[in-house]
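Moving on, here comes chain A:
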Amino acid sequence: MKRIFVDEKWCLGCRLCEYNCAYSNSGVVGMSKALKGKKIYPRIRVEEKGDTTFAVSCRHCEDPMCSKSCIAGAITKKDGIVRVDQEKCVGCLTCVLVCPYGAIAPGENGTAQKCELCIGNSNSSGEPACVGGCPNKAIVFEER
Partner candidate 1 sequence: MSLNYITPEFEIKRNYDRCISCRVCERQCANEAHIYDEDSKIMLADESKCVDCQRCVSLCPTHALKIVKNECAFRENANWQSDTIKEIYKQASSGGVLLSSMGNPKPLPVYWDKMLVNASQVTNPPIDPLREPMETKVFLGKKPSRPERNADGSLKTDLPPQLELSMPVMFSAMSYGSISYNAHESLARAAAELGIYYNTGEGGLHEDFYAYGPNTIVQVASGRFGVHEGYLSAGAAIEIKMGQGAKPGIGGHLPGTKIVGDVSRTRMIPEGSDAISPAPHHDIYSIEDLRQLVYSLKEATQYKKPVIVKVAAVHNIAAIASGIARSGADIIAIDGFRGGTGAAPTRIRDNVGIPIELALAAVDQRLRDEGIRNDVSLVVGGSIRCASDVVKAIALGADACYVATAALLALGCHLCRTCQTGKCNWGIATQRPELVKRLNPNIGRERLVNLMTAWKHEIKELMGGMGINSIETLRGNRLMLRGINMTEKELEILGISHAGE
Partner candidate 2 sequence: MKLEGQVRIPSGCAISAVISKEGRRMTGEKIIESMIPMHDRSNGLGGGFAAYGIYPEYRDYYAFHIFYDDSAAKSECENFLKESFEIVNAEIIPIRKIPEITDVPLIWRYFLDPLKSVLSRRQLDEKEYVARAVTAVNTKINGAYVFSSGKNMGVFKAVGFPEDVGRFYRLEEYEAYSWTAHGRYPTNTPGWWGGAHPFALLDYSIVHNGEISSYDANRRCIEMYGYKCTLQTDTEVITYIADYLLRRQGLTLEETASVIAAPFWSTINGKDETERKTLSYLRTVYPSLLITGPFSIILGFEGGLMALNDRLKLRSMVCAEKDDKVFIGSEEAAIRVMEPNAENIYAPAGGEPVIVKVKEGAF
């Protein structure tokens, strides 16, 4: 299965991925309309320390801790993709605590959200928006 990988050697810390992610998941057509004046809740986040920058998003673990720990049964893994059912999530954020990568964060309405590879997002064409929008190919979507 193709997954998102990030190479910190090429990550510039420009944070375009965060904005592309937020836009892709907004469902609104037109980035300005979707994001202007809004605080964004991206599912990929650039971590920075010193000269190193690195975009972090869900690894879609073999045996995901988040799914195991979810008290509402909202996090499931199907076809290799770990998803959060927003209808079921109660916003306890246990998943945020257990995720060893820090890849889950609460969204605008307080429920947990994470990268679901832009599947079904009308703003993204074929590959995750962070991948397509990365100017330096630091984020790639591939089989490994």
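Brief remarks on what is shown
Going forward, contacts are C-beta pairs under 8 Å (C-beta built on N, C-alpha and C of every residue); 3 or more make two chains touch, one makes a residue touch a chain; residues count from 1.
Quick note on selection: all candidates are chains of the complex that A comes from, given by their letters.
Note that this is a predicted model, so its numbers are computed, not measured.
What touches chain A in this complex, out of the candidates 1 or 2, is 1.
Against candidate 1, the residues of chain A that register as touching in their complex are 9-10, 12-16, 18-20, 23, 31-32, 35-38, 51, 133, 135-138.
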